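Heads up, the thing below is written out as structure tokens.
A single protein chain has been removed from this complex, and every other one stays in its place.
== subunit A ==
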Amino acid sequence: MLADAARGFLDQAAPVAHLRGLRDAGQTQDRALWSEMAAMGWAGVLVPEDAGGSDMGHAAACALAGEMGRTLVTSPFLSTAVIAATALRQVSDARAAQSLARIARGEVTYALAIDEGAKFDPEATQMQARAEGNGFRLTGEKRFVVDGANADRLLVLARTDGGLTLFEIPADRDGITREAQAMIDSRDAARITLADVIATGEDVLGQVDDAMTVLAPALRAGQAALAAEMAGLAAGAFGMTVEYLKERKQFGVPIGAFQALQHRAAHLWCECEVTASAVLNAGRMLDEDPANAAMAVSLAKARATDTAQRAVQEGVQMHGGIGMTDAFDMGFYMKRARVAAEWLGDYGYHANIVAQARGF
């Protein structure tokens, strides 16, 4: 139901041509589109009803992300409506409630600033948050901050005396420099430098030295939704490919008549089905048993990463020359799949979590 409605809306409002249009105009966001999504309750999908949200849960958030993946929609959905909302929900104070309400109304967007190296590894965070008086001074550099150039606020992970602490600060605070990166998927990611940025105790989300109580659920929610997006992406690329197999003729017949391609397409469909199960399971686990959802989430992200890569590689190959052209959409799928593969943990990162959970 939700997915069908979303598909209907997105096919009109944000087909791949929308992303292409933004790219060609040198832009990475469409605030008007986000307002429309907010009006449909998508921005508040994980915001409690008493804060004005639609509180539909993680399975619903994944369903929406899946539809967005299908047409490569550019929006702050994952960073804001999934990751930031889930983090804020772990904190029960009035400020968090206010922030959640603003998210639901589509008034504020967030970006999660964790990575400092080329790979996702929150525990390796080096950025210093030096205690000073009642507050902190943050110094260091964050890379691959997805949605970071456009976001209004940042969730910044930094090292404090006794561990890691998560800060929630406005993106334009003194001492913050944001450098938008020209990303291969034409989406927003930034390099963000913090130089002696002042944060008060109020800016700490959750407890000092204990980022993970707040951050871990937010990461899992984001990883599950990203897995759903990638599964949607795979389905989108696959759909295009199947259509092409029916259309394109060589040797006097549609190329889909060649068994070599039929079997590859059939195999890809099998892969997509198996991945869909892992993605659905992750959303369900986050709703029903969040404390034990880690393995389910990593299973979904690992599978979706693998399936999306396969779908785009097969997609380009089965299109032949036209698949290599910018005028055709398949390249957008390929580039997005590559970026999504790295975000919030790559295949190896998540397979490792699964393996550990399975007693390897």
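Heads up, the rule we're going with is that contacts are C-beta pairs under 8 Å (C-beta built on N, C-alpha and C of every residue); 3 or more make two chains touch, one makes a residue touch a chain; residues count from 1.
Throughout what follows, contacts and distances are computed from a predicted model.
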- prompt: Can you pick, from "CoA-binding protein", "2-hydroxy-acid oxidase", "Acyl-CoA dehydrogenase, C-terminal domain" or "Electron transfer flavoprotein subunit beta", the UniProt name of the chain not shown?
  reply: "Acyl-CoA dehydrogenase, C-terminal domain"
Statement: Which of A:Q90, A:T139 or A:Q181 touches the missing chain? It is A:Q181
- line: Missing-chain contact among A:Q90, A:T193 or A:Q317 belongs to A:Q317
Statement: Those residues of subunit A that touch the unshown chain are 115, 117-119, 143-144, 181-185, 189, 249-252, 255, 258, 260-261, 309, 313, 316-317, 320-321, 323-327, 330-331, 334-335, 338-339, 341-343, 346-349, 351-352
